[in-house]
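Okay, so here's the structure we're looking at.
Yeah, one chain of the complex is gone here, protein chain that is, but the others are all in their spots.
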Amino acid sequence: MGKRFAESKVRVRYGETDQMGVVYHGNYPQFLEIGRVEWLRQFGVSYRDMEESGVMLPVISLTISYKKSARYDDLLTIKTTLKKIPSIKIEFDYEIFAENGDVIAEANTVLAFMDMKKNRPVKCPDYILEKLEALPY
Amino acid sequence: MGKRFAESKVRVRYGETDQMGVVYHGNYPQFLEIGRVEWLRQFGVSYRDMEESGVMLPVISLTISYKKSARYDDLLTIKTTLKKIPSIKIEFDYEIFAENGDVIAEANTVLAFMDMKKNRPVKCPDYILEKLEALPY
Amino acid sequence: MGKRFAESKVRVRYGETDQMGVVYHGNYPQFLEIGRVEWLRQFGVSYRDMEESGVMLPVISLTISYKKSARYDDLLTIKTTLKKIPSIKIEFDYEIFAENGDVIAEANTVLAFMDMKKNRPVKCPDYILEKLEALPY
Partner (left out) sequence: MGKRFAESKVRVRYGETDQMGVVYHGNYPQFLEIGRVEWLRQFGVSYRDMEESGVMLPVISLTISYKKSARYDDLLTIKTTLKKIPSIKIEFDYEIFAENGDVIAEANTVLAFMDMKKNRPVKCPDYILEKLEALPY
């Protein structure tokens, strides 16, 4: 049983550090977002297009476990893994790695598909589900 | 000849520092925004209401001169001064002060009144101009 | 059995919104930090002083459950509650409320006391423990 994942790179910006000399913990949610957007993009799905078609994906829960510090100018790798076939929610696990392979953080997010006009939950759009069907589960 | 101004307080957040141990220079535009929103509020004008009525105020130019460092937990004072009676633009000067009175930064912004539906510049709404008329110039 | 808590106010900044028209989910960690710093301050403890004395408090885990959206210019209340007497870790629960009393988010963070020079975990400083002793548990 495999899980489909994607890897994204992000270089730490100066403004993302804090006075401890490491990446401010509150900046990690942005890294996770980069991870899942790039995960989607590999299926030919643009989050931007999805939102323009009237479906948005607010985060409803977020968990981050900080293992090691990341520093300015580090090139981090965000490994994003779809946890299960999405329904009205979509759940991802994440691992963030330093260049030497150390795990910087582990994280999980749950997001909800929302119809922007009706402002209510909807199922994952079919055109996305079809692309995920072929994933090995 | 006087200029009408307002003073706002903002306490520096940990996440606003960078690894130099001072407030990241890129966070100052947020402080300026707090300053001009509070400036507006003293005339009974809510920027939020203005935007909901269909007029937004994008920044079209920004200048900041950094004089001294601000540090975590500092309580800064932002003095916001309307530069002249607004037309299709509105211009503010700012001074940011430390608690000991030192000038941390000086700044200037020009913003444009935009009709959100038509996506084009408009004149400053009359209900704002009326409130500014009484200002000593 | 009571738990000692503190309430802090924070007004949502324009730059904290995202294109969904609500507060970007990644900005909540900053609100939590404001909450726990103000919680500490009511005991006469300044987080800044603690750090200057060589003890820092990195976040080691963070969980946020997003219940409702917060909007620009909202005045949020962050209720921060110490979960138990700190040891080498300190744990807080948080609730974030809208002005109408709605729960916007619930959260939890665990932080570790770290000796900055030795770069290793230490126990909660005695001068803080003494202040917490009187808390009803």
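Note that the chains are named A, B and C in the order they appear, and that numbering of residues resets to 1 at the start of each chain.
Keep this in mind: a residue touches a chain if its C-beta (ideal position, glycine included) is under 8 Å from a C-beta of that chain, and two chains touch if they have at least 3 such contacts.
Keep in mind the model is a prediction, meaning the values are calculated, not measured.
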On subunit B, residues whose C-beta touches the chain left out of the figure: 19-20, 22, 25-27, 29-30, 33, 51, 56, 58-66, 69
Positions on subunit C where the hidden chain makes contact: 14-15, 17-22, 24, 26-27, 72
Residue ranges of subunit A at the interface with the undisplayed chain: 13-15, 29-30, 33-34, 37, 46-48, 51, 71-73
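Convention: only the chains that are shown with their structure count from here on.
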Chain at the geometric heart of the assembly (C-alpha centres): C
Far-end chain from subunit A, centres as C-alpha averages: B
Subunit A-subunit C separation of Cα centroids, rounded to whole Å: 24
Interchain centroid distance [CA atoms averaged], subunit A/subunit B, Å: 34
Cα-centroid distance, subunit B relative to subunit C, in whole angstrom: 28
Contacts with 2+ other chains: residues of subunit A: 19-20, 22, 26-27
